[in-house]
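Missing here: one protein chain of the complex. Every other protein chain is in place.
Here is chain A:
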Amino acid sequence: MIDIIIGILATFGALFVLFAAIGLVRMPDTYLRISVTTKAATLGVGLVLMSTTVYFSNADVTSQAFVIILFLFLTAPVSAHLIGRASYFIGVKLWDKSVMDELRGKYQKNTHILKSVVDDTPEDNVDHTKMDK
């Protein structure tokens, strides 16, 4: 019975990691890739670590695995936001079928300040034309 629970947890974990890898290959855009990997891979690795807690079932491994899961859940959104912000500033192009870019004209390229309204200094904005295909 314990073996079945471990197998189910490990199966779902490996499947979510595989889905994250397929999404990383198939998605057309850097921002969509960040959006896929930061959710699915965290859930997958969390499930695999839960299977280790079920297998060993003592306090050492359980506390350690929960520390790892907590750390992943805390740091995955932070790192995804940082890399998304950096890739927006260096001018990574959006997908050509993207319907909206809410940050258009609000991030200033030189000062890195986010403004709430679009002002009339277009030469200072980050260049974000769509992909040229």
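Rule of thumb we're sticking to: a residue touches a chain if its C-beta (ideal position, glycine included) is under 8 Å from a C-beta of that chain, and two chains touch if they have at least 3 such contacts; residues count from 1.
As a convention for this text, contacts and distances are computed from a predicted model.
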{"item": "Choices \"ATPase\", \"3-oxoacyl-[acyl-carrier-protein] synthase 2\", \"2Fe-2S iron-sulfur cluster-binding protein\" or \"Cation:proton antiporter\" - which one is the UniProt name of the chain not shown", "value": "\"Cation:proton antiporter\""}
{"item": "On chain A, residues whose C-beta touches the chain left out of the figure", "value": "3, 6-7, 10-11, 13-15, 17-18, 20-22, 24-25, 30, 33-34, 37, 41-42, 44-45, 48-49, 51-52, 55-56, 58, 60-61, 64-65, 67-68, 71-72, 75, 78-79, 82-83, 85-87, 89-92, 112"}
